[in-house]
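All protein chains but one are shown in place.
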Amino acid sequence: MLDARGQIRRLPGVRLWLSGGWLALLVLAAIFAPLISPHDPLAQDLFAGRLPPVWEQGSDPAFLLGTDSLGRDVLSRMLYGARLALIVALVAGTLTCLIGATLGLIAGFFRGWADLIISRLIDIWMAFPPVLFAILLIAVIGTGLTSVIVAIVVIDWTRFARVVRAEAMSQGAMDYVASAQVAGRGRLGTAMTEILPNVLPTIVALLTLEMGIAIIVEAILSFVNLSISTDQPTWGGMIAEGRASIYQAWWVLVFPLFTLFLTVLSFSQFGEGLKEHFDPVLR
Amino acid sequence: MSFLSIRDLNVSLANGAPLLRRVSLDVAAGEVRALVGESGAGKSMIGKAVLGILPRAAKVTGGSIQLDGEDLETLSPKARRQRIGARVALIPQDPLTALNPSRRVGPQITDRLVDILGWKRAEAEARALELLEEVHIQAPDRVMKAYPHELSGGMRQRILIASAFAAEPKLIIADEPTTALDVTVQKQILKLIREMQQRHGTALLFVTHDLGVVSKIAQSLTVLYAGKVIEETDIKAFFAGPSHAYSRALLAATPKYTDPDGSLTPVPDSVIQAVEAEIAAFDAGQMGTVRA
């Protein structure tokens, strides 16, 4: 099917529904993890180690997705892991967005000294290898949920600042900004009523992308054992542990990895879908 | 025998909406024909259909385009590109976007000669220098080495004109070549196009919305509305009094400083309604012939 522009017609809202559906499922799983988890995610049972998922030979129907080498239930650990993943995604994503977008808006619209300082800061920041930077940071401030969130905000605010600055600059050159000035609107008011609404769809798309990235960063930090303490189940931690027994028990690695992949993809698709849905020009 | 002969050309969007409605049009060798209409009338579409550069969404759905007696629609895409490359050139509307900003001007003129016509690079460069002189550019050797942003809008348009005439095409399609320019620069550019056209005996299909410009450069004109030919006549007859009411209204809306009270008259709603009804009736008739 083609639309008037000869482009393949996108089924409206399909990706919004699919990605939103997955994310909603995840949120429910995270909230009700204690109720729906078949097992205690930390309970070890060395006699029930490396049990395969139910459809494989030699499985135990009590462990739907199998167990890891310490005999912990993979499904329960993934459900609890969703809690941390979502907390990191929401809190770190939102904070990064608020800080980065504000700085970008200030630099791009008000220009002058503010722009000079913020732009130089961005340049310097971008020259650091981000993951090493995060590892270094956590090594200094210590592990834990707050540290992970701080690390993500500190490394990733430039992603927002750069894009929002460029957008704000191009919007600032538009005549409707001049026309707001003619109407007597102050600089701050103009930034809020003329610039921000036009930059908002981009910010929303970036925000959801950032939530996905936050989950990945958390997974990477877990992978190198620098995230939340080891007795809390996280997807990244599970992937790290699963790597060691990939030949004996693929499911320990594959299920959390696939969940992580679906979640990050859903976040970015959800953002794009929202952007399309709420943009009066694209719609 | 006309050099370009378009018969019953239909162009539509992928969703079936018509852009051109059975357009027929002839340009004789050496003739200057103006193609006039307001935005959305499809006047640029005709040139694009001839050159084979229609937007992705638009497709030729009927009719024929003959160039020098050869039906372009029956040729293979490659053969078609070669015929067009050798015989037809375009002077685009926006001199800023038509030149690649990251390449020097010289190679942008000679590319066509080397790539399509197989000239040697040295020959092509000599020809380009000659042409830049012909379009009254001082120090052409310096301009060949310049980047587009170092030149003024008028200068860039001169380069595009030189480039269009480079391969001695038999037909040039000029798509609103002066719309982006100031009145004084517009005059220089029109003068140049006319001079080059007369010297080289090139046929010219001149797309514009400005009847003032039409009266200066063209011998004949075709008026379009909503992709349909509304009127086709020669210049003298048209300016003595157009036969179609819409053409008359268009002429009355054109500014004329020598007649402030008789010009700049908005096109009356009744005229728009009448021409829209004509289009609707035409479309209904088309449906009939398809069914029959």
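All chains are identified by letter, namely A and B, in their written order; residue positions are counted from 1 within each chain.
FYI, a contact is a pair of C-beta atoms (placed from the backbone, for glycine too) under 8 Å apart; a residue touches a chain by one contact, two chains touch by 3 or more.
We take it that contacts and distances are computed from a predicted model.
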Inset, instruction - Would you kindly match the missing chain to its UniProt protein name, picking from "Glutamyl-tRNA(Gln) amidotransferase subunit A", "ATP-binding cassette domain-containing protein", "Metal-sulfur cluster biosynthetic enzyme" or "histidine kinase"? - result: "ATP-binding cassette domain-containing protein"
Legend entry - Missing-chain contacts mapped onto subunit A: 174-176, 178-187, 189, 193-194, 197-198, 280-281
Legend entry - Contacts of subunit B with the absent chain, listed as residue ranges: 38-39, 153, 182-187, 190-191, 194, 209-216, 235-236, 239, 249-251, 253-258, 260-261, 264-267
